[in-house]
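Every protein chain but one is kept in place in this view of the complex.
As written, the chains take the letters A, B and C, and residue 1 is the first residue of each chain.
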Amino acid sequence: MAATAVHAGGGLADHIHPEPQGFVRKYVFSIDHKIIGIQYMITAFLFMILGGMLAELIRVQLMKASGGLMTPETYNEVYSIHGSTMVWLVIIPLLTGGFGNLIFPVQIGARDVAFPWLNMLSFWIFPVAGLMLYASFLMGAPTAGWTEYPPMSLQGQAGTSMWAAAIFLIGVSSTMTGINFLVTILKMRAPGMTYTRMPLFVWGQFVTAPLLMIATTALGAALAALFMQREFGVAFFDPARGGSPLLWQHMFWFYSHPAVYIMILPAFGMISEILPTFARKPIFGYKMIAFSSCAIAILGFMVWAHHMFTSGLAPALQVPFMVLTMLIAIPTGVKIFSWVATLWGGVIHMTTSMMFAIGFLATFTLGGITGVFLAAVPFDLHVHGTDFIVAHLHYVLVGGSLMGILAGLFYWYPKMTGRLMNETLGKWAFWLFFIGFNGTFLPMHWLGMWGMPRRVAMYDPQFQGWNQVASWFSFVMTAALILVLINALWSMRNGKRSGHNPWNARTLEWQIPSPMPYYNFKHVPSVFAAPYDFAEPLPYRGLEEELTGAPPPVPAAH
Amino acid sequence: MESYEPLPENRDPVVHLDRQFWIVTAVLAVLAALSILWWIWAPITSIMPEAVDKAQEIDALFRFLAASGSALFIFVCGYVLYFSLAFRRHAGTPENAVGIQIHDNNKLEFWWTVGPTVFVVLMAIFSIRIWYGIEIAPGNTLVVEAIGHQWYYTFRYPNVNGEVKEMHLPLGQPVTLHVTSGDVIHSFWIPDMRLKQDMVPGLINTMEFTPTRPGKYEIICTEFCGMFHGDMHSGTKENPAYVYIDQPAQYAAWYARMERQQANASNAITAPASNQLKLAGGDPQAGAKMFATKCSACHALGPFDQRIVGPGLKGVLYDPAHPQLVDGDQATPENVAKIIENGYKGSMGQMPNQTANALSNKDIVNLVAYLKTLR
Amino acid sequence: MEANVAHVERILAIFFGIVVFFVAVIALRNDWKSQGIENQVFKIMLGLLALGAILGILAALGILIGKGVA
Partner (left out) sequence: MAVATVTHPGFAGHAEEPDQLYVETRELRIQGFLLFMVSDLVLFSSFIFAYLYLRNSGQGWPAGGPKLDIALAAINSIVLFGSGATMHFALENWKHGSFTKFANWIVMTIILGAGFLSGQVLEYIHIGARWDSGIFGASFYTLTGMHGLHVLGGIIYLTVLLLQAAQGKYTYTKYTGLTLGTLYWHFVDVIWVVLFSIFYLL
């Protein structure tokens, strides 16, 4: 084993530090990317419980046309915080900080991210900012939705400034994560891990990191401007002093449109890992999937004003924004077709993870199609600001991102705990989730087209029937998520032991023990092919001792 | 580590599509065709009538989008379902069986890139054509202004002083609707017209259409505007701001009544004399220069209805159509100066004040002198 | 007095602007062959510094003056 000799004798392993032993250094202020990933996930799932409770409050309120559960003011607070929580405290942290941190450094054969201390800092800003966001409830929460358009947000209660500060902090954390991930992928890939050999989940993170780094800062500027106007009267958005309310919309959507790709590209990456693994088949069109991710990320920066088709954008600007937005359908379509083709001719293992991935294909396709509808300005004029938008965005964010997250949770759970999640419970959860989700959000398509606006505490009684349908199904969806949660908690102690590679998967993280050891690799492996040739031997060298041999040499101190 | 013997594949490794696949494809094609037919004849208007000319075009676009979208959806989901059932691992399949090891098919990938591209181009052309139809103003229009407030709408008509609470439009007469807001962002949506524009303070958005169907239609606010946003639609009792599309004769009668009513009501208002400036001795030429640099971005030198951001100012002091200024005061030089001095914030939108516009008192005097010369 | 101060400022700006410009250009020339990403960035920065010096000189000469400047 020449390779092993090189690694053992090369002296590079000297840099390994001893694993911290105290509880605080090991699990709280840890600089280990795997622990940080798990911390992100736990925190984000806690916030998801809060955000989900708020969602249920919304659905209960909407069961009656006249409202009834909450005052309009409380309702406005509830849905504003629901949106902010789900976007910034749940989906983005789960996909980047959570699964990103946990998996991608291992997949490229690195021992940690480029800046472990920065990584720890990124994480610890996140719960603090989350608590600040919820503290705004006490001060009088923001009421203008997660988009907080001025002048409405200038009229908002004191908590709106707190909201802006909290989101700004999350932005700082995201930016640091983006820088960290980008440097890691650029510089710390194992020998032989060329760009075309990276697993597609790494590609997902690779195109997401610049979005996190660039777009989030633009949001920071918008939030800072809002904060300054609210607290110090700096005139950015006040038309009476020459400002413009549309400026906020431009600045906000310049972030928030790329942000929807931050929320979906890593999920694309997960699906691209899970489908081939369980179909026992190479991913179809690897290069096209990677390339289309890049295309989506680049186009994502050029389409923000499609959120403003009714806002009074100059007519000459609407056509390019419309056409560019429609162009995004092409790379997205290519991805979906490639995934469908990956299923063809496979040997499909119907695990819970795979079911969520296949469910993702169905629901995300619908969300994507309605997205193309919305790109067409004339149609958007009709449905902008209605429940149709709510339906579309939930099909993309819940049917897309969250389905991806759940698929990833079932898939990578063994890598965190060394145990499998319960499959029977998982399948129940999948079906309940799938039915509940579609029942909740499908009716909103026609509700919106018939005249039901979004963000309303009370509405025209003619829409009450379908709203009740949506509410009842939302309870089913919530039950499914509770089932997943119970499953995850129960399996931590009682799940079946997984072994290092329960799914027979081929990426690097499955070639080391579960849960993953502190150093990931005793010897950093060499890579000589993309990981998707299921009929071939594994394309790695230098992994012989990972599951057996002695621990790596650790010097006394550095 | 895996074993290195060749692994059993579950199928013939030669890549080919079997008969079953083509049967499924045929079934999906039939379903897709049915869905397209459904969208072509879907009874959209029986649920929501088309009240204006533009609505038909938007519905046509929707039919096109929905038909192609549902066909695509049926194919994707159909194949997903079929593949997941047909290629499921059976009980007897060896543990280490693998699927057909194909990575790429350049021809297939080429076509499924070209396909969506063609579709996108078609859709873009279709949308742009309809969109230009929506944007282009027909001639000889009735100009109406709609103003959003927390939480009701008001409307302004030419030659009617003050604001009215209902919008009446004559059948068959092209309408130009200017929308703006007096406080926060609202939105003006009439589902039966399929048209919507946001009402943004400090900005005038425009809609152009011709009513084609008489009736009473709901207006709905779709941009979150505060506590009672949910009540800002015509179904509420307090401010039932419906749009009525009337026969021309009916409309004329209503309009004449409004002119009379509002004229009577407005005579009662007296102009408060709050102005400190001495308006005598202004220099109209300096005022004209000042107007070109400071005012012309928002105010045209046309009639009152010709709006950029604010109203046109030609003859603002002599305009019989609008004997009152936007704040309800009479159109006297003193009151004009007062607005320039203090700015304006109200139902017609917002205008920066003297300090924000960097105007000296002398500038104001000159501007008023200049406005006086415009007849 | 006010005008005199401005006068002195302008002359100083022009003089030192020329110095900074040449220093930046010379540094750029000396650095031209250096490798490594940070040096590439330094080169861009030095080029922009030279540009900034020119802009400063032009502003001091009153050739380039914006609308908002009194």
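The working rule: a residue touches a chain if its C-beta (ideal position, glycine included) is under 8 Å from a C-beta of that chain, and two chains touch if they have at least 3 such contacts.
Quick caveat, the model's predicted, so the values are computed rather than measured.
Only one of A:H250, A:H349, A:K427 or A:H500 touches the chain withheld from this view, namely A:H250.
Considering the full assembly, A:N180 is the residue among A:S84, A:N180 or A:S311 that touches the omitted chain. Touch with the hidden chain on the side of subunit C covers residues 5-7, 9-10, 12-13, 16-17, 19-20, 23-24, 27, 37-38, 41-42, 45-46, 48-49, 51-53, 55-60, 62, 64-70. With the whole complex as reference, residues 1, 7, 10, 12-17, 31, 110-112, 114-116, 118, 175, 178-180, 182-183, 186-194, 213-214, 216-218, 220-222, 224-225, 228-229, 232-236, 239, 241-244, 246-247, 250-251, 254, 519, 524, 526-529, 537, 539, 541, 558 of subunit A touch the missing chain.
Operating definition for what follows: only the chains that are shown with their structure count from here on.
Look at where the CA atoms of subunit A average out and do the same for subunit C: the two points lie 46 Å apart. If you average the Cα atoms of subunit A and of subunit B, the two centres end up 32 Å apart.
Centre-to-centre separation between subunit B and subunit C, using Cα means, comes to 48 Å. The touching residues of subunit A, counted against subunit B in their complex, run 67, 72-73, 76, 143-145, 149, 151-152, 155, 235, 239-242, 244-246, 279-288, 310-312, 315, 318-319, 322-323, 326-327, 329-330, 333-334, 336-338, 340-341, 343-350, 358, 361-362, 365-366, 369-370, 372-373, 375-379, 381-382, 384-386, 449-451, 453-461, 504, 532-535, 537-538, 543. Subunit B meets subunit A in the complex at residues 1-2, 4, 6-7, 9-11, 15, 47-48, 57-58, 61-62, 65-66, 69, 72-73, 76-77, 79-80, 83-84, 87-89, 93, 96-105, 108-109, 112-113, 115-117, 119-120, 123-124, 126-128, 130-131, 134-135, 183-185, 187, 189, 191, 194-198, 200-205, 218, 220-231, 233, 235, 343, 345, 349-353, 356-357.
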